[in-house]
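Note that this complex is displayed minus one protein chain, with the remaining chains in position.
Chain nomenclature is as follows: A and B, assigned in order of appearance, with residue numbering initiated at 1 for each chain independently.
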Amino acid sequence: MKWVHRHLLGMRDLNAREIGYLLDKADGYREFLDLAPKRKPVLEGYCQLNLFLEASTRTRVSFEMAGKLLGMEVVNFSTNASSLRKGESFRDTVRTLARMKADVFVVRHQSSGVPEYLSRFIPCHVVNAGDGLREHPTQALLDLLTIRRAFGYFSGLTVAVIGDVLHSRVARSLITGLVTMGSRVVVSGPPTFAPPAAASLGAEVVFPVEEAVAQAEVIYLLRIQRERQDAGFFPTVKEYSRFFGLHRLPLKDGEKRVIMHPGPVNRGVEIDSSLVESEASLIEEQVTCGLAVRMAVLETLVLEGRVA
Amino acid sequence: MKWVHRHLLGMRDLNAREIGYLLDKADGYREFLDLAPKRKPVLEGYCQLNLFLEASTRTRVSFEMAGKLLGMEVVNFSTNASSLRKGESFRDTVRTLARMKADVFVVRHQSSGVPEYLSRFIPCHVVNAGDGLREHPTQALLDLLTIRRAFGYFSGLTVAVIGDVLHSRVARSLITGLVTMGSRVVVSGPPTFAPPAAASLGAEVVFPVEEAVAQAEVIYLLRIQRERQDAGFFPTVKEYSRFFGLHRLPLKDGEKRVIMHPGPVNRGVEIDSSLVESEASLIEEQVTCGLAVRMAVLETLVLEGRVA
Partner (left out) sequence: MKWVHRHLLGMRDLNAREIGYLLDKADGYREFLDLAPKRKPVLEGYCQLNLFLEASTRTRVSFEMAGKLLGMEVVNFSTNASSLRKGESFRDTVRTLARMKADVFVVRHQSSGVPEYLSRFIPCHVVNAGDGLREHPTQALLDLLTIRRAFGYFSGLTVAVIGDVLHSRVARSLITGLVTMGSRVVVSGPPTFAPPAAASLGAEVVFPVEEAVAQAEVIYLLRIQRERQDAGFFPTVKEYSRFFGLHRLPLKDGEKRVIMHPGPVNRGVEIDSSLVESEASLIEEQVTCGLAVRMAVLETLVLEGRVA
C-alpha cells in the first residue's frame, strides 16, 4: 500500500484500509515490545521534536520512548524554557525549530487546530498528540489496536463510550475511527455531556448508561474533568459516580466483554477500583498498545509519508 | 556468582559477597571512565526511566549518564509535567509508566519506602535513588568504592561519620554497608543528631567530634540542612561550624587519612574550604565513583537480576 499522507492530524483523514495498515504494523511492534532487549533502529539518523505546550505525562513519555526505540534522536521542547515568553510568535518559534532539521514534530496544544495550522508551513511530518477538544488520533489508534487484539474484528462489535463525550478529543477521534472500521458506537452519560455532534460522527445516543452498557462488548469510560462540576455539567462527583459510573460488568452469556479507559482513571468516579483490576480491564494493555501504535505511526510517516 | 535480587532498594538487603561483586564491576567501570571516547553499549535495547519526585542534581545526571554510557534509552520523568496534578494516584501513574516497557525504574522520592512499594507491583527493576530518611544505596556503594580504591580493604578500618546522622539516608546506608564489609564505624556530631538507632545499625557513638576524628582513617562529613536550625537541632550555623565542623586533619604518623562528603558541601560549615581542596579530600573522586557504581548496578540488575 502506498501511504499518501504527510501528517497524522486526525482520524477523520484516514480510511479503513489506512487504519488497517497502521494497525497491522502496530501489531508487529506490540509483539516486539515483549522482547528484551528491544531495539529496531529503522529511523536512525532522523530527528523527532516533541512540542508539548500542554501538560502531559503518558503521551510525551510514550512518544519519546517510541522514537528512541526506533533509533531516532528525540528532543523535548516545552513552554517553560522557551522564548514564547520573550514574545516571539508561536509561528516563528515553530518555524525556527523546524529549520533545525527535525523530521517529525509531535505536537500537543490546548487549542484545537494547532497541529493542522503548523503542518501548513513547516517542512516536517506533524503528528497530532492531542489538540484542544478536537482530535487525539494516536489515542484512537491505540484503542483500536487494543480492541482488535482482543476481538479480532470491528464489524459487528458495539462500543459504548460513556462520559464527557462533549469535551473529549479522545471520544471524538475514537468514535470516528470505530465508525470507519464498521463498529457500532453508542454514547451515554449525563445528558449535558452527550454532544449533538455524536450523531454526526455516526454514534447513537442511548440513555440510561445501563442500557448503553448492556448493548456493548466494549465499555469505554472517559475521564471526568472535575472542573466541569463547577461549570454545572454534573452536580457532584459523588452523584456522577452513582448515576454514570461503572460499578459492575454484567456478563452476557458466553460473550467476551471488556473495559477500557484512556487514563488517568479517577478510581471510584468513572469506574470502581475493583473493575480497573478485573480480568475484563484492558486499561494497562492500552498503554503498551499506545507505544506500539506510535512506533507504527512514526515509522510510516518518516519512511513512507509524502514529503513536502 | 548468581545475582538473586530483582531490585536495589537498600544496603540492608546486600551481604558482603554481593557488595564485593558490585564493587568489583564498578572498579572496572571506574577505570573505563578515564577513557575517551568511552562507550560500553551492553544495555542497548533496554529502557531506563528516571522517576525523580524530589529535586536532585547530581544523582539524576549521574544515573542518566550511567544509563546512556551503557547504551540504554533514558527517559526523564519529574513531577512538573505530570498528571499527578490531575489527581491520578501515584500508583496508577507508575503502573502506566511501567507498561511503557521500561526495564529499569530509578526512583527518588521524599517519602521513605516508596521504591519498595513500587517494586511490589511493577514488572521492572527498581533502583532506589534515595527515599526519605531511609536509604540511598548507590551513594553508599560509591562511598565504599571510593574507600576501597583508597585503602584496598574494609576490615580494620575505622570510619567516622560526623553530623546529622539522624536525618540522613546517606548515613544510614553507608553505616549499614560499612558494617557489612567489616569496618568499624563511629558517629559523632551534635548529640541531638546522634540517633539511638546508630547502635542498632552497628555503629558506636563517640563524643566529642575530635575524639571520633582521632580514631578514624576515613572522616565522612554529612551535609547540614540549614532548616534543622529552626527546628532546634543546633543553635546557629556558626556554632555548628565551631563545635562540629572539620577545620584541620591531624596526621597520624605514617597513616593515610581521607575526607569524604556526599555533597553538596556547605563550605565553612561542615568543613573548611581548604580541607575540601586538600590532598586528603576524596570528595570529587566520589562523584566519578558514583557514575561507575551506577553503571555496575544497572548492568547487574538488567542482565543478571531476577525477573518478575
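The rule is simple: a contact is a pair of C-beta atoms (placed from the backbone, for glycine too) under 8 Å apart; a residue touches a chain by one contact, two chains touch by 3 or more.
Note that this is a predicted model, so its numbers are computed, not measured.
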* Selected residue (touches chain absent from view) among B:Val61, B:Ala150, B:Val205 or B:Ala280 -> B:Val61
* **Of B:Pro37, B:Gly152, B:Gly232 or B:Pro250, the one touching the omitted chain in the full complex** => B:Pro37
* Structure fact -> Out of A:Tyr21, A:Tyr46, A:Phe105 or A:Phe234, the sole contact with the unshown chain comes from A:Tyr46
* Structure fact -> Where subunit B meets the left-out chain, the residues are 33, 36-39, 52, 55-58, 60-62, 64-65, 68-69, 78, 80, 226, 263-267, 284-285, 287-288, 290-291
* **Touching residues on subunit A - with respect to the absent chain** => 43-47, 49, 73, 75, 77, 80-89, 92-93, 95-97, 99-103
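Here is the rule we go by: only the chains that are shown with their structure count from here on.
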* To do: Can you check how far apart subunit A and subunit B are, centre to centre, with Cα atoms defining each centre and the answer in Å?
  => 40
